[in-house]
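Yeah, one chain of the complex is gone here, protein chain that is, but the others are all in their spots.
Chain IDs A and B follow the sequence of writing; residue 1 opens each chain.
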Amino acid sequence: MDRPFKPAYIVEALPRLLAYLPLTLGVALATVVAGSILGLALAKAKLGRSRVMRGLADAYTWTLRCTPSIVLLFLVYYGLPAFAKAVFSVDISLWHRAFFVVLTFTLFFGATMSELMRSAYLSVDRGQREAALSHGLSEFQAFRRIVLPQAAVSALPNVATSVVALLKEGSLAYTIGLVDLMGQGTLIIARRYGAWALETYLAAALIYWALTVTLEKIAKRLERHLSRGRRSLA
Amino acid sequence: MLRIHGLHKSFHHNKVLRGVDLDVEKGDVVAIIGPSGAGKTTLLRCVNFLERADRGDMYFDGTHLDMHRASTRDMLAIRRRTAFVFQNFNLFSNKTALENVTEGLITGRGIPPRQAEDIARRALDKVGLSNRLDYYPAKLSGGQQQRVGIARAIAVDPEVILFDEPTSALDPELIEDVLGIMRTLAHEGTTMVVVTHEIGFASDVASQVIFMDEGLVVESGPPRQVLAAPAEDRTRQFLRRILPATNLVV
Partner (left out) sequence: MGLDLEYLYRTFLLALGGLPVTLGICVATLSLSLPLGFLLALVGMYRVRVLGALASLYVSFARGTPIVLQILVVYSLLPSLANAIAVNAGWNIDVFALNPAWYAIIVFTFNTTAVLAEIMRSALLTVDKGQLEAALASGLSVWQAYRRIIVPQALLVALPNLCNATINLIKGTSLAFLMAVRDVTAIAKIEAARAYDYVESYLAIFVIYLIVCGITQMLFSTVERRLGIYRAPAVSF
């Protein structure tokens, strides 16, 4: 190679990147919360009686599934302020960039969650709800106490996968200038005029790797804990 | 023709076979009976190398084979001279009835496709399914699936067919269909080893009955001896349990 590889720079970059971990996690958390609410609304529409609502919710999910994150991110970042200015005469172009990031990924995460919630709900045997109703529980109680816990267990592995995907895709936020973990990495490199880029990127990759592996471990643990009392066929 | 000697097999610490011998002559119909967990199925699966034995010798037409050390080539050679009918059919789910039969002929034995198809048609005709050639297994009833399974076995003209509880997974009204076909095969002189719970079938058709328990052959001989006048207590107990009305006529 035309320049030496210095692992020391990975070590050096780690704490400087980790300082921005809270922001990265905060953005992800906000997205998960907002996306779950959107997902719930979409799932309700998909399971509901209105054919129009079902069609709209399905079309929305399909569209988002076909959209690259970076394209939607740019559309939201550049398009929303233009739209707000034209329609409401409000200038939001200087709002914090995290807002645009959370909004973009909420749109994605909501679509994913709606599909997961729908199939999880359908995975619970009809008889469970009927048994609960015939034991005198109200419709809401039957859902909250019987159906929901079972649906949650069956959805959990996929939810974990989706959150991991969200974290990974969220790293694109730096392309609109958000200084999170990834953004800080590119800043460090820029300040050194591109020197030790490989080491810095590797440091960022290591942090993301640790993050996703930890998340998956937690999900596994949780799943084992929640699925007590369930016998598996396999 | 086929002789097994000193067959041992354990799963983890569970000794399933503890020195089993088996002797099959050409034209024999050997029925293996016994309580569940006796090791009957494992014996059959070891013969076809679906399980690898821990110890044991096989003599097939005089050729000796160490069953523990058998190479991939040895196993393939034995499998191409035998056929296996499974308890749960195991039809290839991505192949039609006809293709299920031709697969072993064309791919396994290199028979030209057209010739293989002729053989397969005849085999399926024999089990009464010439009107189901293009059906996929998912569209066939259990009894029909097992008849395809038997057609798949006879098509390759094996020296011996191994049946692993071929009627256990069938609804009662379908059992007789399958047993009828097996009777016909027996009368035609097909060499068969049958693990079964159908004592009636064993007493009618078998030339030799083997009673197994706890991984050992407890007693063996012609049906009139093992089924009608068993020498061992364990055999008597088993028969009494399985035939409460003890009105067995041989």
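What we mean here is this: a contact is a pair of C-beta atoms (placed from the backbone, for glycine too) under 8 Å apart; a residue touches a chain by one contact, two chains touch by 3 or more.
The shown structure was predicted, so the numbers you read here are calculated from the model rather than taken from an experiment.
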Sole residue of B:N48, B:S130, B:S168 or B:Q225 that reaches the chain not shown, by the stated touch rule: B:N48
Touch criterion as defined above, residue of B:S10, B:N90, B:S130 or B:S207 at the omitted chain: B:N90
Hidden partner chain, residues of chain A it touches: 1-3, 62-63, 65-72, 74-75, 78-79, 82-83, 85-87, 164, 167-169, 171-172, 182, 197-198, 201-202, 204-205, 208-209, 212-213, 216
Where the unshown chain meets chain B, residue by residue: 48-50, 72, 75-76, 79-80, 82-84, 86, 88, 90-96, 103-104, 107-109, 136-141, 144, 152, 156
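Throughout what follows, only the chains that are shown with their structure count from here on.
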For chain A paired with chain B, centre-to-centre distance based on mean C-alpha positions, whole Å: 55
